[in-house]
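I have a structure I would like to understand better, so I am pasting it below and will then ask my questions one at a time.
Of the protein chains in this complex, one is absent; all others appear in place.
Order of writing sets the chain letters: A and B. Residues in each chain are counted from 1.
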Amino acid sequence: MSSLLLQLTLNGLVAGSIYSLVASGFSLIYSTNRFMHFAHGVIVILAGYILFSFYSLIGFSFYYSVLSTLIYSSFIGFLINKTIYSPLQKKKTSSVILLIASISLLILFQNLIQLFFGAGVKDIDYIDIQKGLEFYEATITQLQIITIIISSILCVGLFIFMKKTSLGKEMRAVSNNKELADIVGINSSKVKDLSFFIGSFLAGLAGILISLEQNVSPSMGTNLIIKGFTGAVIGGISSVPASIFGSYIIGLVENLGIAFLPSGFKEAISFFLLFIFLLFRPEGLASLRRRVK
Amino acid sequence: MVYTSIMYKKTTKTLNIHISLNKIMADKKEKVEENVEEVEKVEGEGGGNALVMIGIVIVALIILVYAYTSITGNAIFGFDGFGSNEVRIGFMGPLTGDAASYGHAIKRGVEMALKDSKLQNVKIIYEDTRCDGEEAVSAINKLINIDKVSAIIGDVCSGATLAVAPIAEQNKVVMISASSTSPEITNAGEYIFRTIPSDTHQGKFGAELVYDLGLRNLSILYGNEEYGVGFEGVLKENFESLGGLVVAEESFERGSTDLRTQLTKIRKARPEAIYIISNSPDSSVAALKQIKQMGIKAKVFGSEGLKGPEIAATKVAENLTITSVSAGTPAFVEQYMREHGLAIQPFAPQAYDSFNALAKAIQNGARTGSEIKLQLDNLKFSGVSGDIEFDSNGDVSGSYQVYRLVNGTFVLADY
Partner (left out) sequence: MIFEYLIHILILVGIYTILALSLNLALGYSGLLNLAHVSLFGIGAYTSVLLNMQGFPFVLSIIASGIVSALFGFILVFSTKKLKGDYYALASLGFAFVVYSLLLNLISITRGPLGISGIPRPSIFSFVINDNFTYLIFVLLFLLITLILFSKVVRSPFGKLLEAMRDDELSLRILGKNTYRLKYKSMSISAFFAGLAGSLFAHYIGYIDPNMFYINEIILIISIVIVGGVASLRGSVVATVIIIFLSELLRFIHLPSSIVGPGRQIIYSIILLLILMKKPRGLFGRIDLE
């Protein structure tokens, strides 16, 4: 039994890393712009498809493909903000409308991808399949370890970024009070643009790792953003490190939960957690820390 | 004194707030009433505009459709004036989506049979159902009500076939499937036939295969839809009646590519064999990869859905053992390779035979669904996938073969 739990814990850490990669960008964008950019999920998958196109279809070198993917993802996210969200925000629409707009974008892009690439799964054949590293009868592959490491570095890095660097502080300022930030001399639209740039860069990173690990299909975007969003809500949607933490919790709970439930219930666990948290603690676990203080 | 003055201040404050709120409410009410008057005016006009708009849209649509049909000669309006001699047959299967390779293989089989039959008065109408029940229902409604088909070759996936069987049955349209193997289809109706044996047989065959190889602990990984559920049940039943033990049964959603959870539980049960039942190549490939990654040391078996090019290309699937329905006569296999440049794919022979069954009925003069059904009830011929004779349930009996994946090709094994 303990080897089962160990394996499930490892699976949970891997899943958590993947979700946290998605949640980090999402939370960064939310904390700066104060609305939910659901289309973030499809940027992640789009990145996977760009990588697939460049590397598997056209045949560029792997590192060139990765670099291009990151650049393109960042730009696409930035463009979406410029063409859709900014105009809407200028009209002072509520965040609910922006939410609906972002969901429409998610559906739009997902189906465009399906139109062009087909609904099947695309395989990026970069990593050789071999047996993973094993300890105590639990296995984990190298790519999965790398994913966990990158995600942890991101967690620490983003924490430092938001708290210590001037750009991070500007982002927090803009999210707290846009008018005041403008008065103080922060170029809030530039900061917002940057938040989309960086957030979508993170989405690109997530997309690359996820597509290497699990291949890509058009519908994965919706699933990922739901999980990432759940993680962010549980952790605390306006804090990037908290969102990452929350995503790990989701990953672990999902995987450990199915030790006791039939495997089909994995998704149901996340949905239930999401609903419960939205009802009782929408600010997430991070708010506990603040209350204690 | 202080207390009262504070209270007084507080009450005045609240009163003031209340008064101002009342005023605001009154103002708002006024505004809303004004708005309502305005809007009712606008709505009045808007109403008229709306009707005109709808009218224009409908007329435009009709013109568009007429233009399209006259340019392309489509049969929507019966403009091509097909003779009453023409028999229309529908095809339902996944032409896109993760099961598309099966759909296209079957389509090729059907087209080959149409060409070889040299029938002039048969028209086939293809509908893509993506192995989805809802799509299948849409497709069959269109085929029956608009295209007026007498028979349908399909569906490819058991789930879709079962979803639409009642509709075919009620409309007296023959359905003949080349690949739906769920045991449930046996009782799906008088108009439902198939040229592939039910999984009650393959389950028995598979169980015996595993048992005869000396393996006693079996785990089953199956797709959570009609095909997978049906086969799994029969496999388990047969294996246990032989004296074996099914130590783990895990299901996955079609198309799912992360099977680690299920495989973790399977690995915990330490099986000697894993039987993968899947008609989703994406999931099959993922399962095979993850079995390797997780170091599961069991002998891997697969149902015939795994006998496809995607799986053959998967480098880790070496030594995979597959139970499969007939792959066709050597002559057919060669013809397939000649005409399509591909090694024979699952269900193509069965598809060839299903068209031919209909062709023979048509050659005997059948036109409508009921006429075709009567012909099929008494039909008997030798097809490329074996002898075709439908029992009272529309099923055929069949034989199975065992294939092993060696160096990227499926090789027939002795059994």
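The rule is simple: contacts are C-beta pairs under 8 Å (C-beta built on N, C-alpha and C of every residue); 3 or more make two chains touch, one makes a residue touch a chain.
Everything quoted here is computed from the prediction, not taken from an experiment.
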Contact with the hidden chain (one of B:123, B:142, B:367 or B:404): B:142
Touch criterion as defined above, residue of A:46, A:76 or A:101 at the omitted chain: A:101
Which of B:151, B:165, B:291 or B:344 contacts the chain that the document leaves out: B:165
Candidates A:47, A:226, A:244 or A:286 - the one touching the absent chain: A:226
Missing-partner contacts on chain A, residue numbers: 35-36, 84, 87-88, 91, 93-97, 99-101, 103-105, 107-108, 110-112, 114-115, 118-119, 222, 226, 233, 262, 264-265, 267-268, 271-272, 274-275, 278-279, 282
Absent chain, residues of chain B that touch it: 18, 21, 24-25, 28, 32, 35, 39, 43, 46-47, 50, 53-54, 57-58, 61, 65, 68, 74, 76-78, 95-96, 127-130, 132-139, 141-142, 145-146, 148, 159, 162-167, 224-226, 229, 253-254
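As a convention for this text, only the chains that are shown with their structure count from here on.
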Centre-to-centre distance between chain B and chain A (centres being mean Cα positions), rounded to whole Å: 32
Complex interface listing, chain B residues touching chain A: 96-98, 100, 130, 224, 250-253, 255, 257-258, 260-262, 264-265, 267-268, 282, 285-286, 289, 292-295, 315-316
Of chain A, residues touching chain B in the complex: 1, 3-4, 7-8, 11, 118-121, 123, 128-132, 134, 139, 141, 214-215, 217, 219, 255, 258, 263-264, 266
